[in-house]
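Only one protein chain is missing from this complex, and each of the others stays in its spot.
Entry: chain A
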Amino acid sequence: MAPLFRLAPPFCESRIVPSVFPEDSVGLVSPQLLHFSEPLALACGRSLADYELVYETYGELNAARSNAVLICHALSGHHHAAGYHSAEDRKPGWWDSCIGPGKPIDTRRFFVVALNNLGGCNGSTGPSSLNPATGKPYGADFPVVTVEDWVNSQARLADALGIQQWAAVVGGSLGGMQALQWTISYPERVRHCMAIATAPKLSAQNIAFNEVARQAILSDPDFHGGHFQEKGVIPKRGLMLARMVGHITYLSDDAMGAKFGRELKTDKLNYDFHNVEFQVESYLRYQGEEFSGRFDANTYLLMTKALDYFDPAAAHGDDLAKTLAAAKANFCLMSFTTDWRFSPARSREIVDALIAAGKNVSYLEIDAPQGHDAFLIPIPRYLQGFSSYMNRIAV
C-alpha cells in the first residue's frame, strides 16, 4: 500500500532503513523456515519423522549456483550470523565481522547460508519444540544429535535450496568440526573447507569441562529430568553455572587479566560470600544471567554431547590422514596462539593429517591475546588471511 503522505526529511530519516546500518553490513535480514517431512536417520539409532530448519541467506545465488557458502555455528550460535533483524537492533548477527560486502566472506561475491542446527533453540526443531507424537515439548526426549547428523540435515537444506556443491563450508570451533565433517561425508559437495579454532576431536580436558557444565544443569532442581518446560520453570542456576565455566575456557588468562585484573566492584572487601566483589565475578554472573534467559538447557546438553562425540578418525583406526583421504576439498585452517580450549596444536593435528593425505591445505596461526573467542573478533591479521583465502575461491 502506498503511503498516505510523505514526511519531509528530518522526520523520515530513521525510516530509511539502509542509512541506519554500516555500509559494510548486509543490512536488514529476515529468517526463513523450511519444513522437511522425509525422516532423518540419526547416529543414535533413532530418527526424526519431520523437522524444521530456520536459516538466513545473504547475497545472491548466481546462475551457475556455484557461489554458495555455508556457515556452521558453534555451541551457542544460530542462523542470525550477519546483519540486523530491525533498525532497533543494538547488535548485528554473531559473525558480522566476517560476513558482508567487502568482508572476508564477501556477500558481493558469495551467497551465504547460515542455519540454526537441529536440536537448537533459535527456531529449528529442538528440545523446546512440540513433539508431534505427544503434543508436548520434546524436552529430554529429543534425540541426541551428532556433528554427522547435522551435516546430513545441512545437506538436505542444500538440496532444498538447489545447491549441489558449496563453494565453501566455513565454521569456527564446533562449526569447524562440521566443516571438516562435510569434506568426509560429502566430498563431492565441498570445494573449500575453512575450519577455524577447531580440533579433530576433544581432549579429556575438553570433555571434563563439558561434563562440569552438564552436571551444573542436571543437578539443578528446576531441571526436572529435562521436562522443566511442562512445569513452567527453567533450570536457570544450572544454565548460568554452565555458561560461566564455559566462558572461562573461551578467554585466555591474559585476556581476563587485561579486562578485569583484580579490580573490585565494591570499595572494600566484605569478608562474606554474598556480595559480588571482584569485577570478574560480576562479568561471569552477567554472562550467565544473560545466557540463561535466552538459551535452552536441553540444547546446551545436546551441543556439549555433539562436541564430545565428534571423532571422525575413530571409524578409521584413529588414522586422521586415512579419514580425510577421500576428501576433495581444498582446506584452510586457522588457530589463535592463546586459545587453550582448541589450541593451535589441535589445528596442526588436522593440518599434518591433510599434508600426509596429500591434500591442498593452508594454515595460519594468528597471534592474538583473546583466547578461543578470537575467532569472533575482527583481528586485522585474521581478517587479512581470511579475505586472502576467500577472495581466491573461484565462483
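In this section, contacts are C-beta pairs under 8 Å (C-beta built on N, C-alpha and C of every residue); 3 or more make two chains touch, one makes a residue touch a chain; residues count from 1.
Definition applied: contacts and distances are computed from a predicted model.
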{"item": "Absent chain [UniProt protein name; select from \"Heme chaperone HemW\", \"Methionine biosynthesis protein MetW\", \"aconitate hydratase\" or \"Integration host factor subunit alpha\"]", "value": "\"Methionine biosynthesis protein MetW\""}
{"item": "Residue among A:Gly27, A:Gly83 or A:Gly385 touching the omitted chain", "value": "A:Gly385"}
{"item": "Touch list for chain A against the chain that is not drawn", "value": "332, 348, 351-352, 355-356, 358, 360-365, 381, 384-385, 388-389, 391-392"}
